[in-house]
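Heads up, one of the protein chains got dropped from this complex, but the rest are sitting where they should.
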Amino acid sequence: MSPLLQGVVMILIGLSGCIGYFYVSNFVLDKIIFPPKLDDQGRNINRANLVRPWLFLLPALLLLSLYLIYPVVGSFYRSLFNRANTEFVGLANYGALWNDSGFRTALYNNFLWVLVVPAASTFMGLLVAQLTDKLSWGNVAKSLIFMPMAISFVGASLIWRFVYAVDPNIGIINALRDTVGLSPMDPLQLPFWNNFFLMVILVWIQTGFAMVILSAALRGIPEDTIEAAVIDGAKPRQIFFRIKVPQIKGTIMVVWTTITITVLKVFDIVYAMTGGNFKTEILPSYMMDYMFRDDGRATAVAFVIMILVLPVMIWNISNARKEMR
Amino acid sequence: MDNIAGSKSSLSLVTHVTVTALVILWLIPTVGLLVSSFRDREQIAVSGWWNAAFSIEEATRYQPAAEGVTERDGLFVLTGSVFEDDPSTVSAFGIAGRAPDAAQPGQTYGRLKLDVVQEDGSIKTKNFETAWPVDATPVAPETFEDRPVQGFTIDRALSITRDGDFTWMSAKDITRAPSIYFISPKPPSFGLDNYQTILTSDNMDRAFINTFTVTIPATIIPILVAAFAAYALAWMEFPGRTWLVALIVGLLVVPLQLAFVPLLKLHNQIGIGQSFVGIWLAHSAFGLPLAVYLLRNYMTGLPRDIIESAKVDGATDFLVFTKIVLPLSFPALASFAIFQFLWTWNDLLVAKVFLPKTSEAWVMTVKIADDLLGSRGGDWGILASAAFISIAVPLIVFFSLQRFLVRGLLAGSVK
Partner (left out) sequence: MKQQFLASAAVLAATTGAVSADDHLKFAPGEGVFNWSSYETFADTYDFSGEELVVFGPWTGPDGELFSSILHYFETATGATINYSGSDSFEQDIVISARAGSAPNVAVFPQPGLAADMASQGLLSPLPEGTTEWLVDNYGAGASWAALGTYAGADGSDAQYAFPYKADLKSLVWYSESAFDEAGYDIPETMEELKELTQQIVDDGGTPWCIGLGSGAATGWPATDWVEDMMLRTQSADVYDAWVSNELKFDDPKVVEAIEEFGWFATNDDFVDGGAQAVSTTDFRDSPTGIFAIPPKCYMHRQASFIPSFFPEDNDGAFFYFPAYEGKDLGKPVLGGGTMFAITKPSDVADAFIAFLETPIAHEVWMAQSGFLTPHKGANPETYASDALRGMGEILTGADTFRFDASDLMPGEIGAGAFWTGMVDYTTGTSAADVGAAIQKRWDGLN
């Protein structure tokens, strides 16, 4: 069977399987197990409603636990063992991390990344989403800004090679310096600031993501609230900050969270641009240095990364609580 | 009224200018890649893409065959043109690679052998390079390294006209091809060679189909599964709901590399092995946390009264979900679809682990990385055009799904 046909069949099976599962399971629940019969109608509906959320969640939870939770638990267990996976060492891998100056550099750099990239990308994304909202050529502009999102990381690192290269014949920054008479320098070797030159790449990519989500959210704001404000004589800036931003606060938070998490996962940029040299290492690239060599150490780094997400998780939990009230 | 209209148009001018500036800023790097995708590796290495449209003055070494040598005034002479087929202009020339611009067309440039009188009266021969007019004879300096020069002979000399006709003269017989260096403008060269290399390589059509076979189910399955889960997390009451939301956020950060070995092992045990089914499941699961997270967030923002009034009317959750929530969530579904499509489309890592290692199962990214770029990768031209080929389909998807991201849908269904 050709893969194309296989694909079509799979799509059909997958789709009808999913829809069938949800339909049939709900049907069984409502009509067979807890039929809302006359005598215990209310009780049965309540019982059915207790079970139903889990019917909705079951496929997702199955996939998640098999493909993500199980490896995570296994990895945590692995991080308690030594390099060769022969000896239980407790938290020694974590201790070894803390004593490694390379790890501390990566941690520090990662904090910079987490502070800068989500803020910058979300801000730029919101700016573009708002500005292009009513623009006649807004869709074209959005597509162009979205484009970096569609370029693979390998392509992206090649693109930025043409920006940062030392040779003024190749790198555009040094070409500009050359025209004003400055000698060439290597942006990626500039201590401290080289981190920011690398962050620019991720901001360049992630702005498209923020823009798409925020643009959808902006358009989801009911017209009437804005019309009312316009009639009240509100200035565009006031409308934006007082009416629009509060209404899409939740979405801004989601975008921020998602980009923060992306920052904690993306190793490709640092890997391809500097290989972690010149003090630009971040945790994901540090982890990749050990991955499949010293898995005890690599999995320990993975858990440090997960611990870093805790504040973001807590923030999201408290927000979820608020929404439910 | 005038006032409002006036401020509106000035504001929109500012908007136009700002957006234009942003777009240009965002585009500069990509344009660099686009331009580079039409150039070959060697050109990319020597000149910036912003210079690609201009001809550059390039030094060339030309080695004419030592045929048709004649003798004139005691020198062996070889003549010809440095432009064998396509005429161009010479702006400078020289007889050594370290100085290809030593003389101008119309001059003769050569190496003289000076007879230099040493302090003890003996004579030593020293090399001296100089230029002189074509129809004149060279003039030797009076002194060389502070010693008087007694006389000289021409060792070798070269003259080139602007049209590229050269005359090479040598004191010794010319048996080996001499090296002539000259500078001429090299016209910009663009070509579709890189694209052709990629698109016409063996099995590229197969890889293209394979990529679609991977991406389409891997986009649709997680959306469906996630939409139900997101609805439950957004609109259904049950214990542990907030913890599940937190868990989903936590799972967003799991590095995929952790999952490869246990999952492939699992696939091997249950008989899926390395196959399309395996990669569909893997991509679906890996995309699921973000899908649930994004969709749940969107669904909680839907107007409460619509859903509650439907429930009061006796609609079950299943009906509320399929008839009201799902249509209302189209913008969110569409935006997630775009991203999931992008990731699976550009993915190399998951494809390498979960698909068979045969060329029949290669997706485009694997094909380009492992087959076209070669062992040590370095062909920037191929890389650039590959990036643009792989960008095309996601952009089409973006354009076609963009119309679902509009306000009208929501507004329409609320009324």
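Note that the chains take the letters A and B in the order they are written out, and that residue 1 is the start of every chain.
What we mean here is this: a contact is a pair of C-beta atoms (placed from the backbone, for glycine too) under 8 Å apart; a residue touches a chain by one contact, two chains touch by 3 or more.
What you are looking at is a predicted structure, and each value in this text was computed from that prediction instead of being measured.
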Answer key for B:99, B:310 or B:395 versus the chain not shown reads B:99
Cross-chain touch to the chain not pictured, restricted to B:33, B:369 or B:386, is B:369
The one of A:22, A:146, A:162 or A:271 in touch with the missing chain is A:271
Out of A:49, A:189 or A:247, only one touches the absent chain, namely A:189
Interface residues of chain A toward the undisplayed chain are 83-84, 96, 100, 157, 166-167, 185-186, 188-189, 271-272, 274-278, 288-294
Note that chain B touches the absent chain at residues 42, 45, 59-61, 96-100, 179, 181, 260-265, 267-269, 273-274, 352-353, 357-359, 369-378
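Operating definition for what follows: only the chains that are shown with their structure count from here on.
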Whole-Å distance, C-alpha centre of chain A to that of chain B, is 25
Within the complex, chain B is touched by chain A residues 3-4, 6-7, 10-11, 14-15, 18-19, 22-23, 26, 30, 49-50, 52-54, 56-57, 59-61, 63-64, 66-72, 74-75, 124, 127-128, 131-132, 134-135, 138-139, 141-155, 158-160, 162-163, 168-172, 175, 204, 207, 209, 212-213, 215-217, 219-220, 222-223, 236, 250-251, 254, 257-258, 261, 264-265, 284, 287-288, 291, 298-299, 302, 305-306, 309, 312-314, 316-317, 320-321, 323-324
So, in the complex, the side of chain B touching chain A is made of residues 11-12, 15-16, 18-19, 22-23, 26-30, 32-33, 36, 44-51, 209-210, 212-213, 216-217, 220-221, 224-226, 228-229, 231-233, 236-238, 241-246, 248-255, 257-259, 262-263, 266, 276-277, 280-282, 284-286, 288-290, 292-294, 297-298, 300-301, 316-318, 321, 331-332, 334-335, 338-339, 342, 346, 348, 361, 365, 369, 380, 383-384, 386-387, 390-391, 394-395, 398-399, 402, 405-407, 410-411, 414
